[in-house]
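Inspection log for the structure reproduced underneath, given as structure tokens.
One protein chain omitted, others in place.
Labels run A, B, C and D following the written order; every chain starts at residue 1.
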Amino acid sequence: MDLGSFAGPFLPEILLLAGTLFIFLLDVVGVRSTERVGAVAVAVTGLALLFVIADLGFAPLAFLATIPAGQIDAAGTGSALYAFTSLGLIFQAVFLLATFLVSLASLSRPSQDRGAPIFFGLLVLATLGMLLVAIASDLVFLLLAIEVTSLATYLLVGYTRKDPRSLEAAMKMYVIGALSTTLSFFGASLLYGAYGTTNLAAIAHVGGAGGVPVLVLLGYGFLIVGLAFKATLVPFHAWAVDVYDGAPTDVTAFLAGGSKKVGIFAFFLVFLAPILFVRTGTGSPFANGAIALGPILQITLGVLAVLTMTVGNILALLQKEMKRMLAYSSISQAGYMLIGIAVGTAPALAGATLQIFAHVFMKGAAFLLVAGVTAWGIGPLIDDYRGLGTRRPVVGVAFALMLLSLAGVPLTIGFVSKFVLFSAAVQAQGYFVWLAVAGLLNSALSVFYYARVLRVMFFEEPAAEKFPAGAIVGGSGPSELPAGGFGYGRAAAIAIAVIAIVAVGIYPQPVLGAIQAAAQHFVAVGA
Amino acid sequence: MTDLPLVGFIGLSAALLAIGLFGILTRRNFILLLIAIEIAMNATILNFVYFAAYTGGTAGLTGQSIAVVLVGFAATEVAVGLAIVLALNRLKGTINVAQATELKL
Amino acid sequence: MILEELAFLVLALVAIATAIAALLVRELVHTILWIAVFFVDLSAIYFLLEAPFLGVLQLGVYAGAVTVLLLFGIMVTRKRIFSREAATGIGAVPFALAVVTFIFIVSVVGEFPSSAGTIHAYSPADLSQNLFNVNGPWLLLLGLIMLGAVAGAIYLVREGRE
Amino acid sequence: MLPLISLILATLVLGTVATFFAGARSRWVALATSVVFLLEVAVLFVNYSGWPGYNGALVPGFSESESYSWIHLSWLQINYTVGVDGISLVMILLTAILQIATVIYSWAEERRPAAYFGLVLLTCLGSFGVFVALDILLFFLFWEAVLVPMFFLIGFWGGPRRRYAALKFFVYTHVASIVMLVGLLALVFYSGASSFDFSSVYAAARSLAPVPQTFLFLALFFGFGVKFPMVPFHTWLPDAHVEAPTGGSVLLAGLLLKLGGYGLIRWAVEVLPNGFHVSQPILFFIAFLSIVWGSVLSLSQRDLKRLVAYSSINHMGIVLLAIALDSSLGLIAAVLLMFAHGIVSGLLFMTSGSVHHTFGSRDIPAIGGITPTTPALSTMIMVGSLASLGLPALISFPAEFTALLATWNGLGYWVFVPLGILVVTAAFYLWMMQRMLFGPPKGVPIGAHDVPWYEGVGMGILVAFTVLFGVLPGLLVNVIVSSPIKGWPGP
Partner (left out) sequence: MAGLSGILEWAFLVPLLMVISFVVVGLAGTRLKRLEYGGWIAVLFAGAALVVGVLVAAAEMLSPGQYVNVQYTWFQLPPAAGTFPNGFRLVAGTLVDPISALMLLVVTVVGFLVMLYSIEYMHHDRGLARYYAELSLFLAAMTGLVIANNLFEFFLFWELVGVCSYFLIGFYYEKPSAASAAKEAFLVTRVGDVMFLLGIFLYFYTYALAGPGNGWAASGFVFTNGNQPFLAGAMGGNSTLLTVAGIMILGGAAGKSAQFPLHVWLPDAMEGPTTVSALIHAATMVAAGVYLLAVTSLFLGFTATDQLLIVAIGGFTTFFAATMAVVHSDIKRVIAYSTISQLGYMVLAVGAGFAMVGLFHLFTHAFFKALLFLAAGSVIHAIGTQDLFKMGGLRKPMRITAAAFAIGGLALAGIPPFAGFWSKDDILGGVYSQLGTHPLYWPFFLLAFAAVFLTAYYIFRAWFLAFSGDGPRDPTLPHAHEGSWVMQVPLIGLSALAVGSGLLIFWPNFQSLLLNGAGAAGIPPVFGPTDLALSGISVTLGVAGILLAWRLWGNGRVYVLPESSWAQPVRRLLLNRYYFKVGYDWIGQRGVYSVARAADFVDQFVIDGTVHGFERMFAALSERLRRIQSGVVSDYAAYVVAGLIAVFVLLLLVAPYLVTLVGGA
């Protein structure tokens, strides 16, 4: 086996690993300026993104493809630890995109920040973990890959080590994260005990020989809880609000835009096989066959999804702080995404994936924008945003677009994703229609808190003392900077997000078609 | 080759997990929290080990491998936890988690 | 075999007792002592399960490294090593939650044969073969975890001098 | 063939965008857009395939249809499909008329005119889209597109309780559209339609069993019904109307309520005949309830706008009744009545706006004998009121006559309910006129003078159409009956 053909498919991962090591090396040699270190991260993630897109079969980039076509969506052997699925590749692209945007925007962080190498290094390392999650086909591989991301993000959250809020957030995330990790490994151990393997595809099939129902259900129960931490499902979400609030806002953007999707995709990976196995009707994993595992899991996940979006929304209603409001909205969005696996059909997975894709641009970019605006001296409260829309129309409109997209207003990407998702739920018929109803009612509820921000931004007069003129970090006046003083990196990241929100919102076919095809393969392989 | 009933191990690991969870829920000292987490983690490792022992064959080896990896992982996790708590201690002068409540509601 | 069952019973009881003690004693240093005993006790159980490599690893990593690490943590965060923890109640709700969890897990017992089963032994060679070859990627991942942990932890703990 | 509908859509989109950015000149841009829109609608009328000599249509039964693929997945086929039939054409004409009248009436809007006119145009754009959309997603997009500008029109340019009213409006209509959306999605997926296009949904859904049809129909009916608005989900309407700026009220009553009626006809009644038949009693009940409730409540209102708002509930109740009858005559009546109500309630809301501008209040008991001061305004109020209570030679009369005749044919002596309510309707309008227009002058500020030219022209346009179609309703009926439903020959 020559190294090229073995390592080739892992080119994006290797790139990121090299990037991480290079950045840590820069730290050692004392190169710590944000721009230089960040440039490495941007370059590495951007390049990796290109490779992933090429692997996805995007024709203009075909020459960059490194994974042999036969290896993608190949039927599982039942023993491999990793496998390339096109849905996984799409998720890799989503993760890389999130990191790319965050690192791009972080180029505009204060350049005297001595933690820049650590920040970017951990960022790239966490992304590497996420990429590995996306190709996992083994439970332990999956959980360990998640831990790569998790440990890196604990440290990212606390990396502004002079800020007690940041460290408190890191501590909270650590405690709940470690607890959840323990629980998920415990669940994995139970499943291992039941089936004697940890291969995800094999688990469901092996069990047909004579599994143990309660042990399996307990195992899946532990796994649900463990993964729910990452995906911020209610009631495992409480940490997320504090952490999103306390973490440096760019890290929050990464958490919301990137790392939480790891949890959702882990749900896809872990639960698709048991759900599909029963759904295809080839038999029950249980000896007595009286209870079908698939519907049980679907109901449980469905309840969690509804609970998550409802509680997230209700709590967001009364929030006075911008970041916490966005955090709660992020939680409720996780509920929508979970619908995908709760329904478990290819269309639903496609819808959820699109929702995740959209969320990078909506929520991730929103946090990036909040970070930029905070740097202008605008306070943490929603009321502090008074008059922003009229003072800085470009920023206001961009933020408004993100919020409208989050609310699911037509002609934005958020609408398309919700539309496809809920359509898929209805298409699945049966009690899944209620998931669509719950989702839609929740999106109606969510409109209130988004609309409140819009009202504050556009319809209320600014409070003068909250908006010091010329308080733009970086020393450049707004006349020189195209995006009103965010700095080029952040402005570019936000611009990309806004373009994506509108473009995909108006013509989603290219993105949606790719996702749908991937989801179909995913389901076909998983079954 | 020894023979032992499986149920005993299940009971032990369940008890250890419960103790660990109890500790996480009640202890306010961060070090104690770490210890509680480690107790729970050890329950998990124990699970892998005895399931491996009962499974046998390659599958059993897999279980032991997982246990080995997990031991390493748990130690790393403790180190990270300590790092965070030391930084927090430097700023706040306490490692009582009940006093780190700046972020709430 | 009665003897092994008896040994397991004792070891299990000791594990439970030391775990509880470690969490409940109010002297932090005592906690470390109890937890060290706990780790050693578990190591013994691994030996009982004919997993000597794991037993040794448990001794080295847990009873050795982790215990020291925790002790170090206490020393750094405490002005006096032998300070007592403020008394904290057991708390009815956490207790109930723990007990219910325990009951749920133990409820699987009915699905297992209560009779003794065969315990398989593996040679460290087989284990390492499995660990480094078949499941090598796990170790790679562990390496990545440690990479991030080391870099980040050092940065956090290091006194910043900006 | 010229893609006329897309052309109109493009005109409106460009006009709207240009208006938003035109600053002080926005009113001219808006006016130009409205004029072009009206002309294009005229061309559409001339071109309409319902007229003799037309052949060929992409979507069966619809004229001027266009279709382009939009989202194309194995399970989700969504197209940009548009087209018109007689019913939508009449509604489009209403849109064009109301748009130009509103723009002219609001000529002197001073608070952020660019945004105001832009939102007005956006509302009309959305309505136009709803009337031409022949794809479920497209329909829903436009449906929602109407909601947002109206929310802002109420919320920013509205009266003292505008926030409350805007929110209430939004909540009610949004919840309704959600139920509607679920219904529409279920319509596609339960019927197994091959795409979201009207024609394929129509073909697939009609053959569904009665039980699923009933559920689907009720979901859709709820969605459309709240817009109607049907009692008891109507309380958003008076508040929204009272707080909305005049232009907003005009569009709200003139167009938004019609969306509900149009949607019901196009997407529920036609597509789910079995479910419709099962649900008919419910529809009748709600229709009667709305008719009685709207009318009786009008009687107790002090605020002129509120009075007109409640009378809208009454009139839309008659529309619902006419639709529920499921007869040719009823359908014609419903469409005619929607058109008539659009024009007449628009006129009445304009007059109440002018009353407010001129006298600083709309409180009916507080104002009296305004006729000598403002003869033109009084005349408009009289024409509007008389048209609204069904005076012959004005537009509502043929519609109401047909509706009531159809009601008799369909329901027999139940027709006494709407008939009796006609008296009550007359009563509250007459009482309002007696107190406000007649008697000794009261509450007339010194220096009050008749309406400014732009308000007069705005109302005059509507009066002209009130009389024109009141005398020649056949112009509209001939178009309506060329629709491909109810066994009519169609185009």
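By our rule, a contact is a pair of C-beta atoms (placed from the backbone, for glycine too) under 8 Å apart; a residue touches a chain by one contact, two chains touch by 3 or more.
Owing to the predicted nature of the structure, the values given are computational and were not obtained by experimental measurement.
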Original post:
Considering the full assembly, with which of the depicted chains is the omitted chain in contact?
Top reply: A, B, C, D
Subject >> Chain not shown: contacting residue from D:69, D:194, D:207 or D:235 >> reply: D:235
Subject >> Among A:21, A:74 or A:214, residue touching the chain not depicted >> reply: A:214
**OP:** Kindly state which of the options B:21, B:34, B:71 or B:87 is in contact with the chain not pictured.
**Re:** B:21
**OP:** Kindly state which of the options C:10, C:75 or C:100 is in contact with the chain not pictured.
**Re:** C:100
Subject >> Option from D:44, D:148 or D:415 whose C-beta touches the chain left out >> reply: D:415
Original post:
In the complete complex, which positions of subunit A touch the hidden chain?
Top reply: 171-172, 175-176, 179-180, 183, 214, 217-218, 220-222, 224-225, 228-229, 234-236, 238-239, 241-242, 278-279, 281, 290-292, 294-297, 299-300, 303-304, 311, 314-315, 317-318, 431
Original post:
Of the residues in subunit C, which ones touch the absent chain?
Top reply: 93-94, 97-98, 100-101, 104, 107
Subject >> Touching residues (missing chain, whole complex) on subunit D >> reply: 168, 232, 235, 293, 296-301, 327-329, 332, 369, 371-372, 386, 390-393, 397-398, 401, 404-405, 408-409, 415-416, 419-420, 422-424, 426-427, 430-431, 433-434, 437-441, 472-474, 476-478, 481, 486-489
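Everything that follows uses one rule, which is that only the chains that are shown with their structure count from here on.
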Subject >> Chain centre separation in whole Å, for subunit D relative to subunit B (CA means) >> reply: 66
Original post:
Using the average of all C-alpha atoms in each chain as its centre, how far is it in Å between subunit A and subunit B?
Top reply: 27
Original post:
If you average the CA atoms of subunit A and of subunit D, how far apart do the two points sit, in angstrom?
Top reply: 43
Original post:
By residue number and range, which residues of subunit B touch two or more other chains?
Top reply: 17, 20-21, 30, 54-55, 60, 62, 66, 69, 73, 76-77, 80, 83-85, 87
**OP:** Name the residues of subunit D that each touch 2 or more other chains.
**Re:** none
**OP:** Using the touch rule from the top, collect the residues of subunit A that touch subunit C in their complex.
**Re:** 17, 20, 24, 27, 81-82, 112, 114-115, 118, 121-122, 125-126, 128-129, 132, 140-141, 144-145, 147-148, 151-152, 154-156, 158-159, 161-162, 190, 212-215, 218
Original post:
Which bits of subunit B are touching subunit A when the two form their complex?
Top reply: 17, 20-21, 24, 30, 33, 37, 40-41, 43-44, 47-48, 51, 54-55, 59-60, 62-63, 66, 69-70, 73, 76-77, 80-81, 83-85, 87-88, 91-92, 97, 100-104
Subject >> subunit B-facing residues of subunit C, complex >> reply: 1, 4-5, 8-9, 12, 15-16, 19-20, 22-23, 28, 31, 35, 38-39, 42, 45-46, 48-51, 53-54, 57-58, 61-62, 65-66, 69-70, 72-74, 76-77, 85-86, 88-91, 93-95, 97-99, 101-102, 105-106, 108-109, 112-122, 126-127, 130-131, 134-135, 138-139, 142, 145-146, 149-150, 152-154, 156-157
